[in-house]
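The complex appears here without one of its protein chains, the remainder shown in place.
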Amino acid sequence: MDLITRYQEVRRRTEKICSYLQTEDYVVQPVVDVSPPKWHIGHVTWFFETFILKPYFMGYEEFNPDYNFVFNSYYETVGNRVIRTDRGNLSRPTVIEIYSYRKYVDEAMANFLHDGISDDVKELMVLGFNHEEQHQELLMTDIKYILGHNPLFPAYNAEYAAPHFADPASDSFIKMDEGIYEIGFTGDGFCFDNELNRHKVYLNAYEMSPKLVTNAEYLEFINSGGYHDFRHWHAEGWDWVKNNKVGAPLYWHNIDGGWHHYTYHGLEPLHLKAPVTHISYFEAYAYASWKGLRLPTEFEWEAAATRFNWGQRWEWTESSYLPYPGFAKAPGAIGEYNGKFMVNQKVLRGASEVTPPGHSRITYRNFFQTNLRWQFTGIRLAK
Amino acid sequence: MDLITRYQEVRRRTEKICSYLQTEDYVVQPVVDVSPPKWHIGHVTWFFETFILKPYFMGYEEFNPDYNFVFNSYYETVGNRVIRTDRGNLSRPTVIEIYSYRKYVDEAMANFLHDGISDDVKELMVLGFNHEEQHQELLMTDIKYILGHNPLFPAYNAEYAAPHFADPASDSFIKMDEGIYEIGFTGDGFCFDNELNRHKVYLNAYEMSPKLVTNAEYLEFINSGGYHDFRHWHAEGWDWVKNNKVGAPLYWHNIDGGWHHYTYHGLEPLHLKAPVTHISYFEAYAYASWKGLRLPTEFEWEAAATRFNWGQRWEWTESSYLPYPGFAKAPGAIGEYNGKFMVNQKVLRGASEVTPPGHSRITYRNFFQTNLRWQFTGIRLAK
Amino acid sequence: MDLITRYQEVRRRTEKICSYLQTEDYVVQPVVDVSPPKWHIGHVTWFFETFILKPYFMGYEEFNPDYNFVFNSYYETVGNRVIRTDRGNLSRPTVIEIYSYRKYVDEAMANFLHDGISDDVKELMVLGFNHEEQHQELLMTDIKYILGHNPLFPAYNAEYAAPHFADPASDSFIKMDEGIYEIGFTGDGFCFDNELNRHKVYLNAYEMSPKLVTNAEYLEFINSGGYHDFRHWHAEGWDWVKNNKVGAPLYWHNIDGGWHHYTYHGLEPLHLKAPVTHISYFEAYAYASWKGLRLPTEFEWEAAATRFNWGQRWEWTESSYLPYPGFAKAPGAIGEYNGKFMVNQKVLRGASEVTPPGHSRITYRNFFQTNLRWQFTGIRLAK
Partner (left out) sequence: MDLITRYQEVRRRTEKICSYLQTEDYVVQPVVDVSPPKWHIGHVTWFFETFILKPYFMGYEEFNPDYNFVFNSYYETVGNRVIRTDRGNLSRPTVIEIYSYRKYVDEAMANFLHDGISDDVKELMVLGFNHEEQHQELLMTDIKYILGHNPLFPAYNAEYAAPHFADPASDSFIKMDEGIYEIGFTGDGFCFDNELNRHKVYLNAYEMSPKLVTNAEYLEFINSGGYHDFRHWHAEGWDWVKNNKVGAPLYWHNIDGGWHHYTYHGLEPLHLKAPVTHISYFEAYAYASWKGLRLPTEFEWEAAATRFNWGQRWEWTESSYLPYPGFAKAPGAIGEYNGKFMVNQKVLRGASEVTPPGHSRITYRNFFQTNLRWQFTGIRLAK
């Protein structure tokens, strides 16, 4: 696919996601980790403008210099920015103005790409596509949070096609041999800097579950008092449970004794066969501990991933998010993409039902703080 | 004016105020004291529905039972409600839905009023008008906060007619004699419960300024180091200045050495002759202290108010907001209107440029916490 | 009594209070409002050193210049100081060192007073006596807090003589006529600046209870659900109850269904006939509201105080702590004594069982924030 077509497809996909929203849904930020949808659609546009059009497209005129302040996410190199907690306090620019901004940048990109570009810029373009795809996933989870925390529990889109969750052929754990494995990206395609360098690790013999933990299984943990027994929890996790009065995954509601959960279709009775989701690392760890098992490391996951199906849930691993041997940050603002977050976060592997098709891969590393639950996170057990 | 006409006028005035907003402006809540405009227009409607239609209009069908949870402000009697800090997290109901709610209630009110109503309900109607007028003022100040804290500093309405601030004929302080004065509402019209009972107070001889402190005068306080000299401040005010790094009234910006302030027309050079506004009680007190003067009590203000012009700024007084002798709360939810706020607040007297015409009067008591600045507050000196 | 004798008596009384403490009891600060006893005994000494010896005693050598930083309470005029929350973090100077400091200053004071002093200094001496007496009361209440919040509930002093609480001859409310009353200090003796100027107030007819509310009566409020019914509370008081899970006065413990309270003798079954104490203004207000009565204003209290016994409890009034007409702060640091606290506090009148004999009087104004409970506060009803 040529770059201009790919560009248009990525951009259209973002707009399709937002097409089900009311104007008001674009504006709010109910918690700091959830950005307003209008911020997302401005920010991904700002990314192309800032890193491609402004440095490489001779004669390009910035749409509005104040937008740099509004739509910069965390790039210190690029200047000051609205503090993150304030994103939901901005009524302007309006949604219509941001769509004008998108159109303006899209037209400039079309003109820019028309004449052919250097390999360096091609690399930035592909980074921009992947960046926008990451925000597509965030849009889906942020929208779920915004609507799922509204007392009216509105549906996002009645036609949303939830994935079919097929059972694997067998429940037997997959056995993996002790030895040296190669970890990290290799090949010609795109990868993020945090997937490099490919390197060897030594793994003890281990076993992986072929399937994700289901809501029915997780309910057993709840019903057996899992949230009230400190022995399953990290000390910090136990504090988190007590301070936040946590007793179930995010979006679960016990109504008159029956469990429901908020989905893109609104509030529904709990889907027992679906893989459990919207749990923190603390909960994933506690569940595994309660089962007498454990979470896999990201290396165990990657080494075994060709032998099971993945892609329904982001899977918490036991691994902290750290640089691979030989990891080097790119110079300039792009170097802020991943490296500066490599502390106090856990790696997740796989992909989820809202990850854009083709976006993830077996070496892909997602990462979040241990208390966060608004992504479609899940549990695969190891031993 | 008959009740139905008055009802329609009040309701139209609210909608006129909002007619200059973009949809997004209706949604945000940048600080806890500022409510989203869409919450205001829903809440004042809920007030008529809850206190008039539901108890008195036989056969009335509630528009949406969930709206009680969304639009209740602080009436514990009427049940649970969205916590105040969450008002800006609600994208639904949408602005259009809330205007439908207004229309539905307005039609029901028209039908209800058509047949004539009891005196009790008439009283509630008048309370509803005054309540909605209070929210009109809050709408104006909340809108100013929302737009004035946006990095793009959009104008609210380019045609907004700022009042003309005429100098009084004389600067000489008005002399008032020692003696007994009567304080509190008397007469036939409407007053709030906190204006009653009318009672006697004994005042020492005192003097009142015929005019409000201007921006130019306040600038002298700033330039002489007023924000850096603890001697002018209450201990609590001094902590407030330091913790919040306060150095000027709200909305003032020093740009390249020149003072500007945000107005309904956008950012403008400071109007030197206009009365200073958007200051806290702490600042009003410190200014008076720096001048070697003081703020009047609310009783001094009321006793002298026929002898000066008021209505441009809400004027901070030295008086704490306390019940008058014989004050009694009404039974039920309406009794929560004023009494439960009579602690740790200061009384303001007068009215401001955004107070609805005819809403205030010489016995009217407004009240806010000592650190708040988003109202059009000002200073009149006494000695 | 001559000044030197009075000085010695005041100083000895402070040391007597502390004679029952272990060294460790002198050090801790369990909440910000409670200062470590060793801080108190250093601070009152610092007061004489700073305001009398250093300015007036030629050739006086400061004991230790760093002590100014440690023992200054809130006098901005006198320089920087340890922030209040850090007082309990200081292990040095030790208790022995502080007693050496007391001895050093006491000897210097004896030498200084020996030669006779001016009237100005006499006034400062009397202020110093009254200041140290205020800290004697604070010492008693802070010690109670320190020991009463220790899980071992140690007694302060087994010989502590709790006052005898005699019932008044009659329960009938005292009737007071409408009219003008004079309020504020008059006479030759000492008073604080906040008791001046004496001035007239106009009071409606009112009635005052001749007695304080007892623990037995307050228990009825608790047992009838008073802490669970928002209607009795200010909005801010209701938040306070819920955020702090308050359900009884400070120091009350329900052990196996029976109410106990911590006293200077340790934990004891609740004394039902004793006047209730250690309640906040919010609780005093709620109790009065539940009874269908109210708290008196400080003016009502002062006008009627010759007609009832007082001195067992500090009595919450409805009055906010505000300056009297003509109130003027003294120049310099002494001017920081009272005036800068005249905001967001309530006046208490009377005295308590731990007030030094002769310290209080009918015009004395004590004041605390509305949520504080560690003083011996109580309730007298009015109507």
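Going by the order they are written in, the chains are A, B and C; count residues from 1 in each one.
By our rule, a contact is a pair of C-beta atoms (placed from the backbone, for glycine too) under 8 Å apart; a residue touches a chain by one contact, two chains touch by 3 or more.
The shown structure was predicted, so the numbers you read here are calculated from the model rather than taken from an experiment.
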Left-out chain, listing which of the shown chains it touches: A, C
Residue of A:V32, A:A110, A:A216 or A:L322 touching the missing chain in the full complex: A:L322
Touch criterion as defined above, residue of C:V10, C:V27 or C:A288 at the omitted chain: C:V27
Positions on chain C contacted by the hidden chain, ascending: 22-30, 38, 66, 69-70, 82, 86, 88-95, 146-147, 149-152, 154
Absent-chain interface as seen on chain A, which is shown: 74, 76-77, 180, 199-202, 204, 206, 230-231, 233-238, 281-282, 285, 318-320, 322-323, 325-326, 340-344, 370
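Everything that follows uses one rule, which is that only the chains that are shown with their structure count from here on.
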Centroid-based (C-alpha) most distant chain relative to chain C: A
Between chain A and its twin chain B, rotation from the CA superposition, multiple of 5 degrees: 180
Interchain centroid distance [CA atoms averaged], chain A/chain B, Å: 44
Rounded Å distance, chain B centre to chain C centre (Cα mean): 37
